[in-house]
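Here the complex is missing one protein chain, while the rest keep their positions.
A, B, C, D and E label the chains in the order they appear, each numbered from 1.
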Amino acid sequence: MRIQLINPNSSADMTQAMALSAQSVALPDTDILPYTPSHGPKSIECAFDEVIASAALLDLIEEGNRMGVDAHIIACFGDPALDAARELANAPVIGIAEAAFQLAGLIAHKFGVVTTLARTLPASEHLLQKYGYQHRCSGVRATDIPVLALENIEADAYECLKSECLAAIQNDGAEAIVLGCAGMSALVNKLASELPVPIIDGVTAAVKLAEALHQLHLQTSKIGQYGQPVSKPFVGRYAHWTR
Amino acid sequence: MRIQLINPNSSADMTQAMALSAQSVALPDTDILPYTPSHGPKSIECAFDEVIASAALLDLIEEGNRMGVDAHIIACFGDPALDAARELANAPVIGIAEAAFQLAGLIAHKFGVVTTLARTLPASEHLLQKYGYQHRCSGVRATDIPVLALENIEADAYECLKSECLAAIQNDGAEAIVLGCAGMSALVNKLASELPVPIIDGVTAAVKLAEALHQLHLQTSKIGQYGQPVSKPFVGRYAHWTR
Amino acid sequence: MRIQLINPNSSADMTQAMALSAQSVALPDTDILPYTPSHGPKSIECAFDEVIASAALLDLIEEGNRMGVDAHIIACFGDPALDAARELANAPVIGIAEAAFQLAGLIAHKFGVVTTLARTLPASEHLLQKYGYQHRCSGVRATDIPVLALENIEADAYECLKSECLAAIQNDGAEAIVLGCAGMSALVNKLASELPVPIIDGVTAAVKLAEALHQLHLQTSKIGQYGQPVSKPFVGRYAHWTR
Amino acid sequence: MRIQLINPNSSADMTQAMALSAQSVALPDTDILPYTPSHGPKSIECAFDEVIASAALLDLIEEGNRMGVDAHIIACFGDPALDAARELANAPVIGIAEAAFQLAGLIAHKFGVVTTLARTLPASEHLLQKYGYQHRCSGVRATDIPVLALENIEADAYECLKSECLAAIQNDGAEAIVLGCAGMSALVNKLASELPVPIIDGVTAAVKLAEALHQLHLQTSKIGQYGQPVSKPFVGRYAHWTR
Amino acid sequence: MRIQLINPNSSADMTQAMALSAQSVALPDTDILPYTPSHGPKSIECAFDEVIASAALLDLIEEGNRMGVDAHIIACFGDPALDAARELANAPVIGIAEAAFQLAGLIAHKFGVVTTLARTLPASEHLLQKYGYQHRCSGVRATDIPVLALENIEADAYECLKSECLAAIQNDGAEAIVLGCAGMSALVNKLASELPVPIIDGVTAAVKLAEALHQLHLQTSKIGQYGQPVSKPFVGRYAHWTR
Partner (left out) sequence: MRIQLINPNSSADMTQAMALSAQSVALPDTDILPYTPSHGPKSIECAFDEVIASAALLDLIEEGNRMGVDAHIIACFGDPALDAARELANAPVIGIAEAAFQLAGLIAHKFGVVTTLARTLPASEHLLQKYGYQHRCSGVRATDIPVLALENIEADAYECLKSECLAAIQNDGAEAIVLGCAGMSALVNKLASELPVPIIDGVTAAVKLAEALHQLHLQTSKIGQYGQPVSKPFVGRYAHWTR
């Protein structure tokens, strides 16, 4: 099967890193097709970044849809444009936050989320509520590490991340840790080997859920909210969406 | 004061209609500055339309912010990009759904929402939950009138709209009606004269709330979630956002 | 327009202070008509005080209703007798807690409430839940300043109030502060000039909402819960309510 | 033990009827002391009635408290002034709605509530939420029988009440019925003999809970919300509350 | 009346202790029939223990049902197998956690729960949510005293228990304390005499609620969820359940 792996920010290095991570857990006959948008912010760290990234991301979803990929992954922990992408796509679309919450919920009663800037906390809380996992979360903790500093992470930043994970376990009662940024995907094995609880990374979780849905022949329902968008004119830089 | 009134869809006729509506309730020294985006869909009727409209809308917010307007109104019932706009703006930003729910809540125990396509129902339900008005809403009803058909509305469509309002009152227990589309703004007086309960239109509600906040010298809090977006590079058609 | 401003406690000095505050933000053609009940407690600081004040307050609502005022404000942060007042009145009735929560919600993602005695905390929490703003509130803090000590507030008490506001911002994540007592209305400008977030006072908020509803010709819905009370005999000190 | 049974409306006949009902289930050494207020409405059927009745009711609570009764029952399904009464009283104070919901919850997964006028529905819904029994209630149904028509109930009205109970069972999935008015207390045995599910009357439920608390030596906690009201001056017709 | 008092763990000493406690508050004509299962764990301290105890407990319920007892009490704070027991029984079945929450709710706005091992916290939280008392609970605190150590409790353990009660009052705002284990029943009077708030023990609370329901002729509803289990074959060690 072919999985379109979209990094919604425009940092190609980060796309490369998460593609490696995705490929490392994929089945032999799963192709990971990594995509970086040509438009948008270098990282996504607030609602503004997310709105801009969302519009660019939908061009990629449409491209994947036309290519007939078997699943799309939106690899940013804010799950930007997820509902809109499901309207466009026939194959399943998986957000990495939803994926991580689901797998965490299968192996722990309460999980903690450890994320980047404090600015992103309301976004995580909103997703926990939207997906119904609020009561399963022992708390969301920020490290104040910027997204782009996660690539080639320095020792200091890694220690800070690890110590917030420990605080989540010891102070908040977290029984598992969800990594709150696609940029942390490369760190999941190291953290898992150094911490006493399961560590869940959304990118790899999403790959496995995409494979699961594909093997079950489950696609996005086109009845109801996720039906194709209504055809209509678009103008200006979005004129290509007219149909 | 100057209020930037943004119609997030690209139909200039609709912008004109809602500007008339807004001006009709504004105080003498309030200037309504209507804006139509140069980019985006002709109407907003699903999550996909909303994502595309959101990115275009933020350019206008930034333009208003640089001009130093005293308030911004986002005049689409989905309140698109509201949190992102509040990050960008110093003045208050008001979404017409939030405005309508608030005023309805002051004069009725339970209000009904009457909207356009059934496709938009999940969006309304999401906003009721986000703003905390779910328990005050007797139900959301779709008319299946497309947004653009509201301009120069035909007699049939008007009767359909009115009969859904009546059904909300008689079957659902609505004690007031919130109009679920900026395009219905011009109909509020006619409906109010023909129905036994208050009719609340978000566009005019938002104008009065904007004036209220201005006269109280209340602006968007720049501490916390609504602080200025983090500066960073943007590429492609969003390169102008780099700072 | 004429706004009946009811102080539900029997301290005329406090009525005077809040009338000044209300007048200071009112439009030129808005008359603030201040009312102090002839019956009831000097201040409202627990459920018992609130029940007694509520009965007295309704006489004033009825008086305002007969005079044809254009709006009624109940200026006590417990919003006493609000539903009952809406049954009696044709014009809108606004409680200062509901007014403050609404305006705070337009300019901040999370607001804190700073109030008087710890005894009043459950009342504030109940109102946040009733109005659906619980998830928008970062916490309610008591200062243990009695209501009547707010008039001619001493330096110590003012500092205590200010430091609870700061604690709400720094410890609880409040992005705006709602003042939890009508008696704090005179302090709103001083606090706003000394604190880094917007400060919302319910008395002035209610004045602007009353003007907003009036200019939109919105009145209390008389269909459903807020319909006129059923006529019936009353005895004893309430015999005047028989109809 | 001595239980003060307060009918919060001023209809002495109704007090008499509920006293009979209460006495019929009381233990041999339980004295039911029935009280009718000298002030207030003949019946309680909306928020306005409830506010007026509440103030009068507290005089009776205070009288019972001074007499040293062992429990107080507030016998109106709106549980008027319950929190305020608990502040005044040392002995337990029991509202008949809370009592009925509790016992219903012990013998049925879902119970229905059948009440008087449709006007009272929001009050019942508010209490279900306040006490946390909303998810246990299959629905609240109004009969549109006025409270005072329950005394010497006519055959028609009785049939109407019974048929709403049946509708609750058959259409809503009610597994037990809570009678939503103290005035229905005399009908509980007849209904129970004619319907296939348990029928719970709040007046008799409250008597048994009062006895239970008394025998366990449990009294109202005077720490926290139910502590004695703060002493202060009262004026006018409430001057007697000054202390 | 006859109340079957089931200790769901297999420690006969503990059964004896709780029977004494139950008898001490029972009415003169109430017979407490204590039961200890012949199968199952010595104490119940996690979900595993609870599942095993539940199956054994139902044999005792059925035995009580055949004997025609007037009520059944399940005396373990996890309320194990409560819904299943209500299906089997005609008489009311009362769990001690539900009983304690109900009586606590009548005399305090917020109650704390003090329990045994930290392992049991999720169970208590689940029950608070199931019964709708989550918003009435100021917090659940573990003492880390094993269940069986409560018998012949040592001075140290008693002081630990008491100090957690005090912490609940002083730090969490508890206005009453619910004892979170049937094994604490014998300590209720000592704790009540040494602490400033009411102490509620579920075993004694359940006895009084059982008497209350019996005197009101209220039995488990056999319509709906609590109807008799469907007849069917059972195999192996449960073959005796075939019917």
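The criterion applied here is as follows: a residue touches a chain if its C-beta (ideal position, glycine included) is under 8 Å from a C-beta of that chain, and two chains touch if they have at least 3 such contacts.
In this text the structure is predicted, and so the values were computed from the model without any measurement.
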Open item on the list: Considering the complete complex, identify which of E:Arg2, E:Arg119 or E:His135 is in touch with the unshown chain.
Closed with: E:Arg119
TODO: Quick one: say which of A:Ala19, A:Ala205 or A:Val230 touches the chain that got left out.
DONE: A:Ala205
Task: Full-complex contact with the absent chain, from E:Met18, E:Ile32 or E:Ile52 - done: E:Ile52
Open item on the list: On subunit E, where is the contact patch with the chain that was removed from view?
Closed with: 10, 37-43, 45-52, 54-56, 58, 81, 83-84, 86-88, 117, 119, 122, 146, 225, 227, 229-230, 232-238, 241
- [ ] Could I get the residues of subunit A that touch the absent chain, sorted low to high?
- [x] 25, 27, 83, 86, 92, 94, 98, 102-103, 105-110, 131-136, 169, 173, 175-176, 192, 196-198, 200, 204-205, 208-209, 211-213, 215-221, 223-226
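Here is the rule we go by: only the chains that are shown with their structure count from here on.
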Task: Most centrally placed chain, judged by C-alpha centres - done: C
Open item on the list: Suppose each chain is reduced to the average of its Cα coordinates; what separation in Å results between subunit C and subunit D?
Closed with: 30
Task: CA centroid of subunit C to CA centroid of subunit E, Å - done: 45
TODO: Could you check subunit B for residues that touch two or more other chains and list them?
DONE: 83, 86, 109, 225
